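Before anything else, here's the structure in question.
The full complex has more chains than appear here; those shown keep their coordinates.
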Amino acid sequence: MSTSYKRLDKDNAAVLMVDHQAGLLSLVRDIDPDRFKNNVLALADLAKYFKLPTILTTSFETGPNGPLVPELKALFPQAPYIARPGQINAWDNEDFVKAIKATGKKQLIIAGVVTEVCVAFPALSALAEGFDVFVVTDASGTFNELTRESAWNRMTAQGAQLMTWFGLACELHRDWRNDVEGLATLFSNHIPDYRNLMTSYSTLANSK
Amino acid sequence: MSTSYKRLDKDNAAVLMVDHQAGLLSLVRDIDPDRFKNNVLALADLAKYFKLPTILTTSFETGPNGPLVPELKALFPQAPYIARPGQINAWDNEDFVKAIKATGKKQLIIAGVVTEVCVAFPALSALAEGFDVFVVTDASGTFNELTRESAWNRMTAQGAQLMTWFGLACELHRDWRNDVEGLATLFSNHIPDYRNLMTSYSTLANSK
Amino acid sequence: MSTSYKRLDKDNAAVLMVDHQAGLLSLVRDIDPDRFKNNVLALADLAKYFKLPTILTTSFETGPNGPLVPELKALFPQAPYIARPGQINAWDNEDFVKAIKATGKKQLIIAGVVTEVCVAFPALSALAEGFDVFVVTDASGTFNELTRESAWNRMTAQGAQLMTWFGLACELHRDWRNDVEGLATLFSNHIPDYRNLMTSYSTLANSK
């Protein structure tokens, strides 16, 4: 009795980055700030690398929640950018949903701050409309681990799949031979241990 | 193949606060006391803010379990208050169930002490009668994390949804524009980091 | 759409204590020894208190696994005691299964050492034969938390329910009025915080 493997396909996936705003980031305490910053930028870099349609959205960015993290804005200058006037669930914003549907993709990769709201609400809405949802757990943050676990539980009960940015990159890439250097650069920039392996390797290999 | 999103609706939700008694609170060791006190009061404040019908109940309050936390009694002077004469599962008390049914609501938000008993028993009973159940995990406490995880597992296997008070507030409110100040006040009173964001923001904004 | 609540019924439940042997206990490192000892004895006391049929079994007790913990033997002098000659899964031992079936009970409460073997194997076998299975997570121990979580995951995927001894006692007792003193004594003997509540309460009450 086989089960289905909903496998990420780079031609059918879009990335939603929800509310990675300078103020809201100070609420994130379930992941260390250095690691979290790296994870968010790694996700952005991989979206860029795989040329996945990417949609940015913010909540009340002129208030205490603060502006979108500038690095994200800079990486995706052409991306749809929906500054929501009030809707907490991004899916309640018509422009956001329109932008998603305009991509024509059925696999939605979602990350955001905070996990149980900015990620979970649109994830549950998307699942209810038949999309496949992949939550990027390490590029989503919240108040503490108890909250995170509650949010994961609620989302996965409805079929969301939990992934981290490294797994995403590997599943999208499929085969190193598609571009060894590109993927290696992505890993080297965002995984210190991998960078060290590459440094030792290339130094020794080049010393021959 | 879509799944359903059981979304909280402030016109269809009631809050059950089960056994937050002064003696029983000393049993709670899976959440730090300062944080737990804040979470319970935040839940109470949001119930009040959203005008959700709220029902209080206690177990043996004249014995060592101690009286209901006075703040809760003070916040809900008109709420049904069922001092159970002996039933451990609040759902076994007819008055409690009657009070719930009298609200006409189908979404039950439950918090209590201790999680695996005072929350889990009525949650399982309510699910068996067809209610939607939302467990407020951070306003429910118990002996230790192993016990909490066991209790969560049992409840979610039957369909209970795990949420925290912040997620509840966001899902009930839907849109900041419904009342920016009200929601902001709730967050400012119960999330120190958010209060700090607001302090910095308003100080700077007002200095113009 | 209601779900069923498989509620413990003291007239339909039996307790299986599997391999709580002096040698094997030294393998338990996911629960602190003082707490674990207390939990196992609490489970035994509640089995006694509720007069639940209780079955003891051991694996190779004449070898390094060591003898059954003497306190358990002493508490249940008349209980079926199956010293298995080699079967690792107690359910593979005919006498063990016969003893269970002889009780006529359909709800099996299982605890043992180590969780992923001595508990999980008979739990999965019992579920496959249609029994309801309640795993006492805090009276079952194993090498570390990773192993415990793996074992819980495997068992609950097949329908086992995770409980702790305190939840068991509460669900079996149903109503304090059935015997206030008996239940209070059980709690006082095995929950230091509860004992303290009772001490403070009764001292003050008696000082009137």
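Lettered A, B and C in written order, each chain numbered from 1.
The working rule: a residue touches a chain if its C-beta (ideal position, glycine included) is under 8 Å from a C-beta of that chain, and two chains touch if they have at least 3 such contacts.
All values reported here derive from a predicted model rather than from experimental measurement.
Of the identical chains making up the complex in this file, 3 are positioned in the shown model, whereas the full set numbers 8.
The working rule: only the chains that are shown with their structure count from here on.
Matching the C-alpha atoms of chain A with those of chain B calls for a turn of 90 degrees, to the nearest 5.
We define each chain's centre as the mean of its Cα atoms; on that basis chain A and chain B are separated by 31 Å.
Considering their complex, residues 23, 26-27, 59-60, 63-66, 85-89, 92, 114, 116-117, 120-121, 124-125, 127-130, 143, 146-147, 149-151, 153-154, 157-159 of chain A touch chain B.
Residue ranges on chain B touching chain A, taken from their complex, read 1-5, 7, 31, 137-138, 152, 156, 159, 161-164, 166-167, 170-171, 173-178, 191, 193-194, 196-198, 200-202.
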